[in-house]
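On to subunit A.
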Amino acid sequence: MSVPILTLITFIPIIGVFFILSIDSKRQELIRVTALLVSIVVFFISLPLFFNFDSHVYDMQFVEKLRWIPSFGIYYYLGIDGISLFLILLTTFITPLSILASWHITKNVKEYMIAMLVLETGMVGVFVSLDLFLFYVFWELMLIPMYLLIGIWGGPRRIYAAVKFFIYTMAGSVFMLLAIIALYFLNYKSTGEYTFNLLEYYRLDISFAAQFWLFLAFFLAFAIKVPMVPFHTWLPDAHVEAPTAGSVILAGVLLKMGTYGFVRFCLPLFPEASHAFIPVISWMAIVGIIYGALVSMAQDDLKKLVAYSSVSHLGFVMLGIFAFNIQGIEGGITQMINHGLSTGALFLIVGMLYERRHTRMIADFGGLTKQIPVFATFFMIVTLSSIGLPGLNGFVGEFLILVGAFKSRILYASLATTGIILAAVYMLWMFQRVMFGEITHEENKTLKDINKREFVILAPIVLLVFWIGIYPNSFLRKMDASVNHLLKQVGDKANIVSNIQIHNKPEQLQGIGVPKIDIVPENKTEW
Partner candidate 1 sequence: MLNLVGLILLFPIIGTAINGLFGKRLKKETVGYVACGSIGLSFFISVLVFCGLLLLPPDARLFEKQLFSWIESGSFKAAAGLQVDPLSSLMILVVTGVGFLIHIYSVGYMHNDKGYHRYFCYLNLFTFSMLLLVLSNNFLLMFIGWEAVGLCSYLLIGFWFEKKSASDAAKKAFIVNRVGDFGFALGIMLIFLTFHSIDFTEVFNAASHGNFGVGSFTVTVITLLLFMGATGKSAQIPLYTWLPDAMEGPTPVSALIHAATMVTAGVYMIARCNVLYTMSPFTMTVVASIGAVTALFAASIGLVQNDIKRVLAYSTISQLGYMFLACGVGAFTAGIFHLMTHAFFKALLFLGSGSVIHALSGEQDMRKMGGLKHHIPITYKTFLIGTVAIAGLPPFAGFFSKDEILLESLVRGNFIYWLIAAIAAFFTAFYMFRLLFMTFHGESRVDHHVAEHIHESPRNMTIPLMILAGLSFVGGFLGIPGASAINNFLAPVFGGHPHTEISGTESIGHHSEGHPYLMMVISTAIAVAGISLAYRMYVKKPEMPGRLAERFHLIYKLLLNKYYVDEIYDVLFVKPTKIISIQLWKRVDALMIDGSVNGIARLVGWFGNIFRHLQTGYIRNYAFYIVAGCIFIIVLTVFGK
Partner candidate 2 sequence: MITLTHYIVLSAILFTLGVVGVLIRRNAIIIFMCIELMLNAVNLSFVAFAHYLNSMQGQLFVFFTMTVAAAEAAVGLAIIVAVFRNKETVNIDDINIMKW
Partner candidate 3 sequence: MEIYLFYIVATISVVTAAYLIFERSPVYNALYLIQTMVCIAVLYILLEAQFIAAVQMIVYAGAIMVLFLFVIMLLNLNIKEETKGALLFQKIPAIFMGIALFVTICVILKSKLLPGKHGEYTTAYVNSIGNTRVIGNLLFTDYLLPFEITSILLFVAAIGAIMLAKRKL
């Protein structure tokens, strides 16, 4: 690999920042176009990752390793596998769209675009770095532009939301830093070598007690980021106050860092602790699914509704990851992408409505379909994808997750499935109130249908929605090797545990007083 493609993806936005810095801040159009071009270039550079990715190897690919601070064992170490591949693509895909969606921003355009590009660097960096120190740097780096995006270009309560977002995230990540340092010394103790190399840490043999506490520290950081109930209250505030692009990136990429963190760090680093935490996290995920759905039903602000639906969707992701089998984890990763696409699109759509009407209250809309049919069609498709209609992307992820969860614990899957019903309730209810019925507000009678820019934003998302829904295999195949390897790392326990569980204590089924569940023995040991 001669071209350092990951470095390019990570740092071209920064180069773009220098371009933008040299433009006069009054030339807003030029600044916007430059930012857009830079992000599009990044997207096209990231495409070879997808096409050249070798799906048969679980090893890190496109690896770049340079010494950075050798005296502390810190390396500039980048690489991706099937788990991070799609998150990077998602990031590079979402960023141009959200820059395009912020065309209406007129306040401090230069600074805004700089923040967006720095944010892209931070996000990509988080997903590509294999050195924990580097990871942490990017993890924190991405906080700052997001904080600024919310705090400067946000709504009326932006400062409150920005500070809440920042403090919540910081509170978690400080513990993570502590755990990283602990790992650093643990590693030194066992190998006599100072390093932040994640792959070295994978080989560590950590005692259960240590695993427990380290897991907890990582867990806190990621659970806040995901966010899992009850650490979620920053999310609605941040979403509501953030500008459209901020919401899109927040939902599309930032939340994925939490779930990605679980897959990349928690599971392989602390397998036994992860196992011990399965019930806790699964229950939290289930509570999140149902709670998020119920609360979003009660919302009268569109953005808040979508924000709470994120809580519900990410509950599914967590449930899948902690099912500890291939369906669950692959479903989880697919669901991360799906959520990025469909929730991102929902925020874009809400933003477009906001641009037209300067309100997000559901009660202020109604009957819009008559006025803006094409827009309504897009909205419909995205809503359905968020509901998880088969044939669209949401279904693939959710179904795989549920199959995975079902394999590990039947009860969890059954409870989580109710979330799918509730999703239909709140999304369709919202859709009905916004788009159906008679036009009740005079202002809505003059709304303009979707324009070219908006069409360009939404069309690629909808295309992907269909692609993933109809042919998910093109994505799933690329994850296979990595996920299998991950499961091997975590230990074959998951599968064994789940099978034992079915044979030995089918209490939720046996409680009815009927014979035990019978299963055709599998002839191959498969996941």
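How were these candidates chosen? In short, all candidates are chains of the complex that A comes from, given by their letters.
Basically, a residue touches a chain if its C-beta (ideal position, glycine included) is under 8 Å from a C-beta of that chain, and two chains touch if they have at least 3 such contacts; residues count from 1.
Bear in mind the structure is a predicted one, so any value in this text is a computation, not a measurement.
*Asks:* Any copy counts here: identify which of 1, 2 or 3 touches subunit A within this complex.
*Replies:* Answer for subunit A among the listed options: 1.
*Asks:* Provide the residue numbers of subunit A that touch candidate 1 in the complex, in ascending order.
*Replies:* 164, 167-168, 230, 232-233, 236, 291, 294-299, 325-327, 330-331, 367, 369-370, 384, 389-391, 395-396, 399-400, 402-403, 406-407, 410, 413-414, 417-418, 420-421, 424-425, 428-429, 432, 435-438, 470-473, 476-477, 480, 502, 509, 514-520, 522, 524, 526-527
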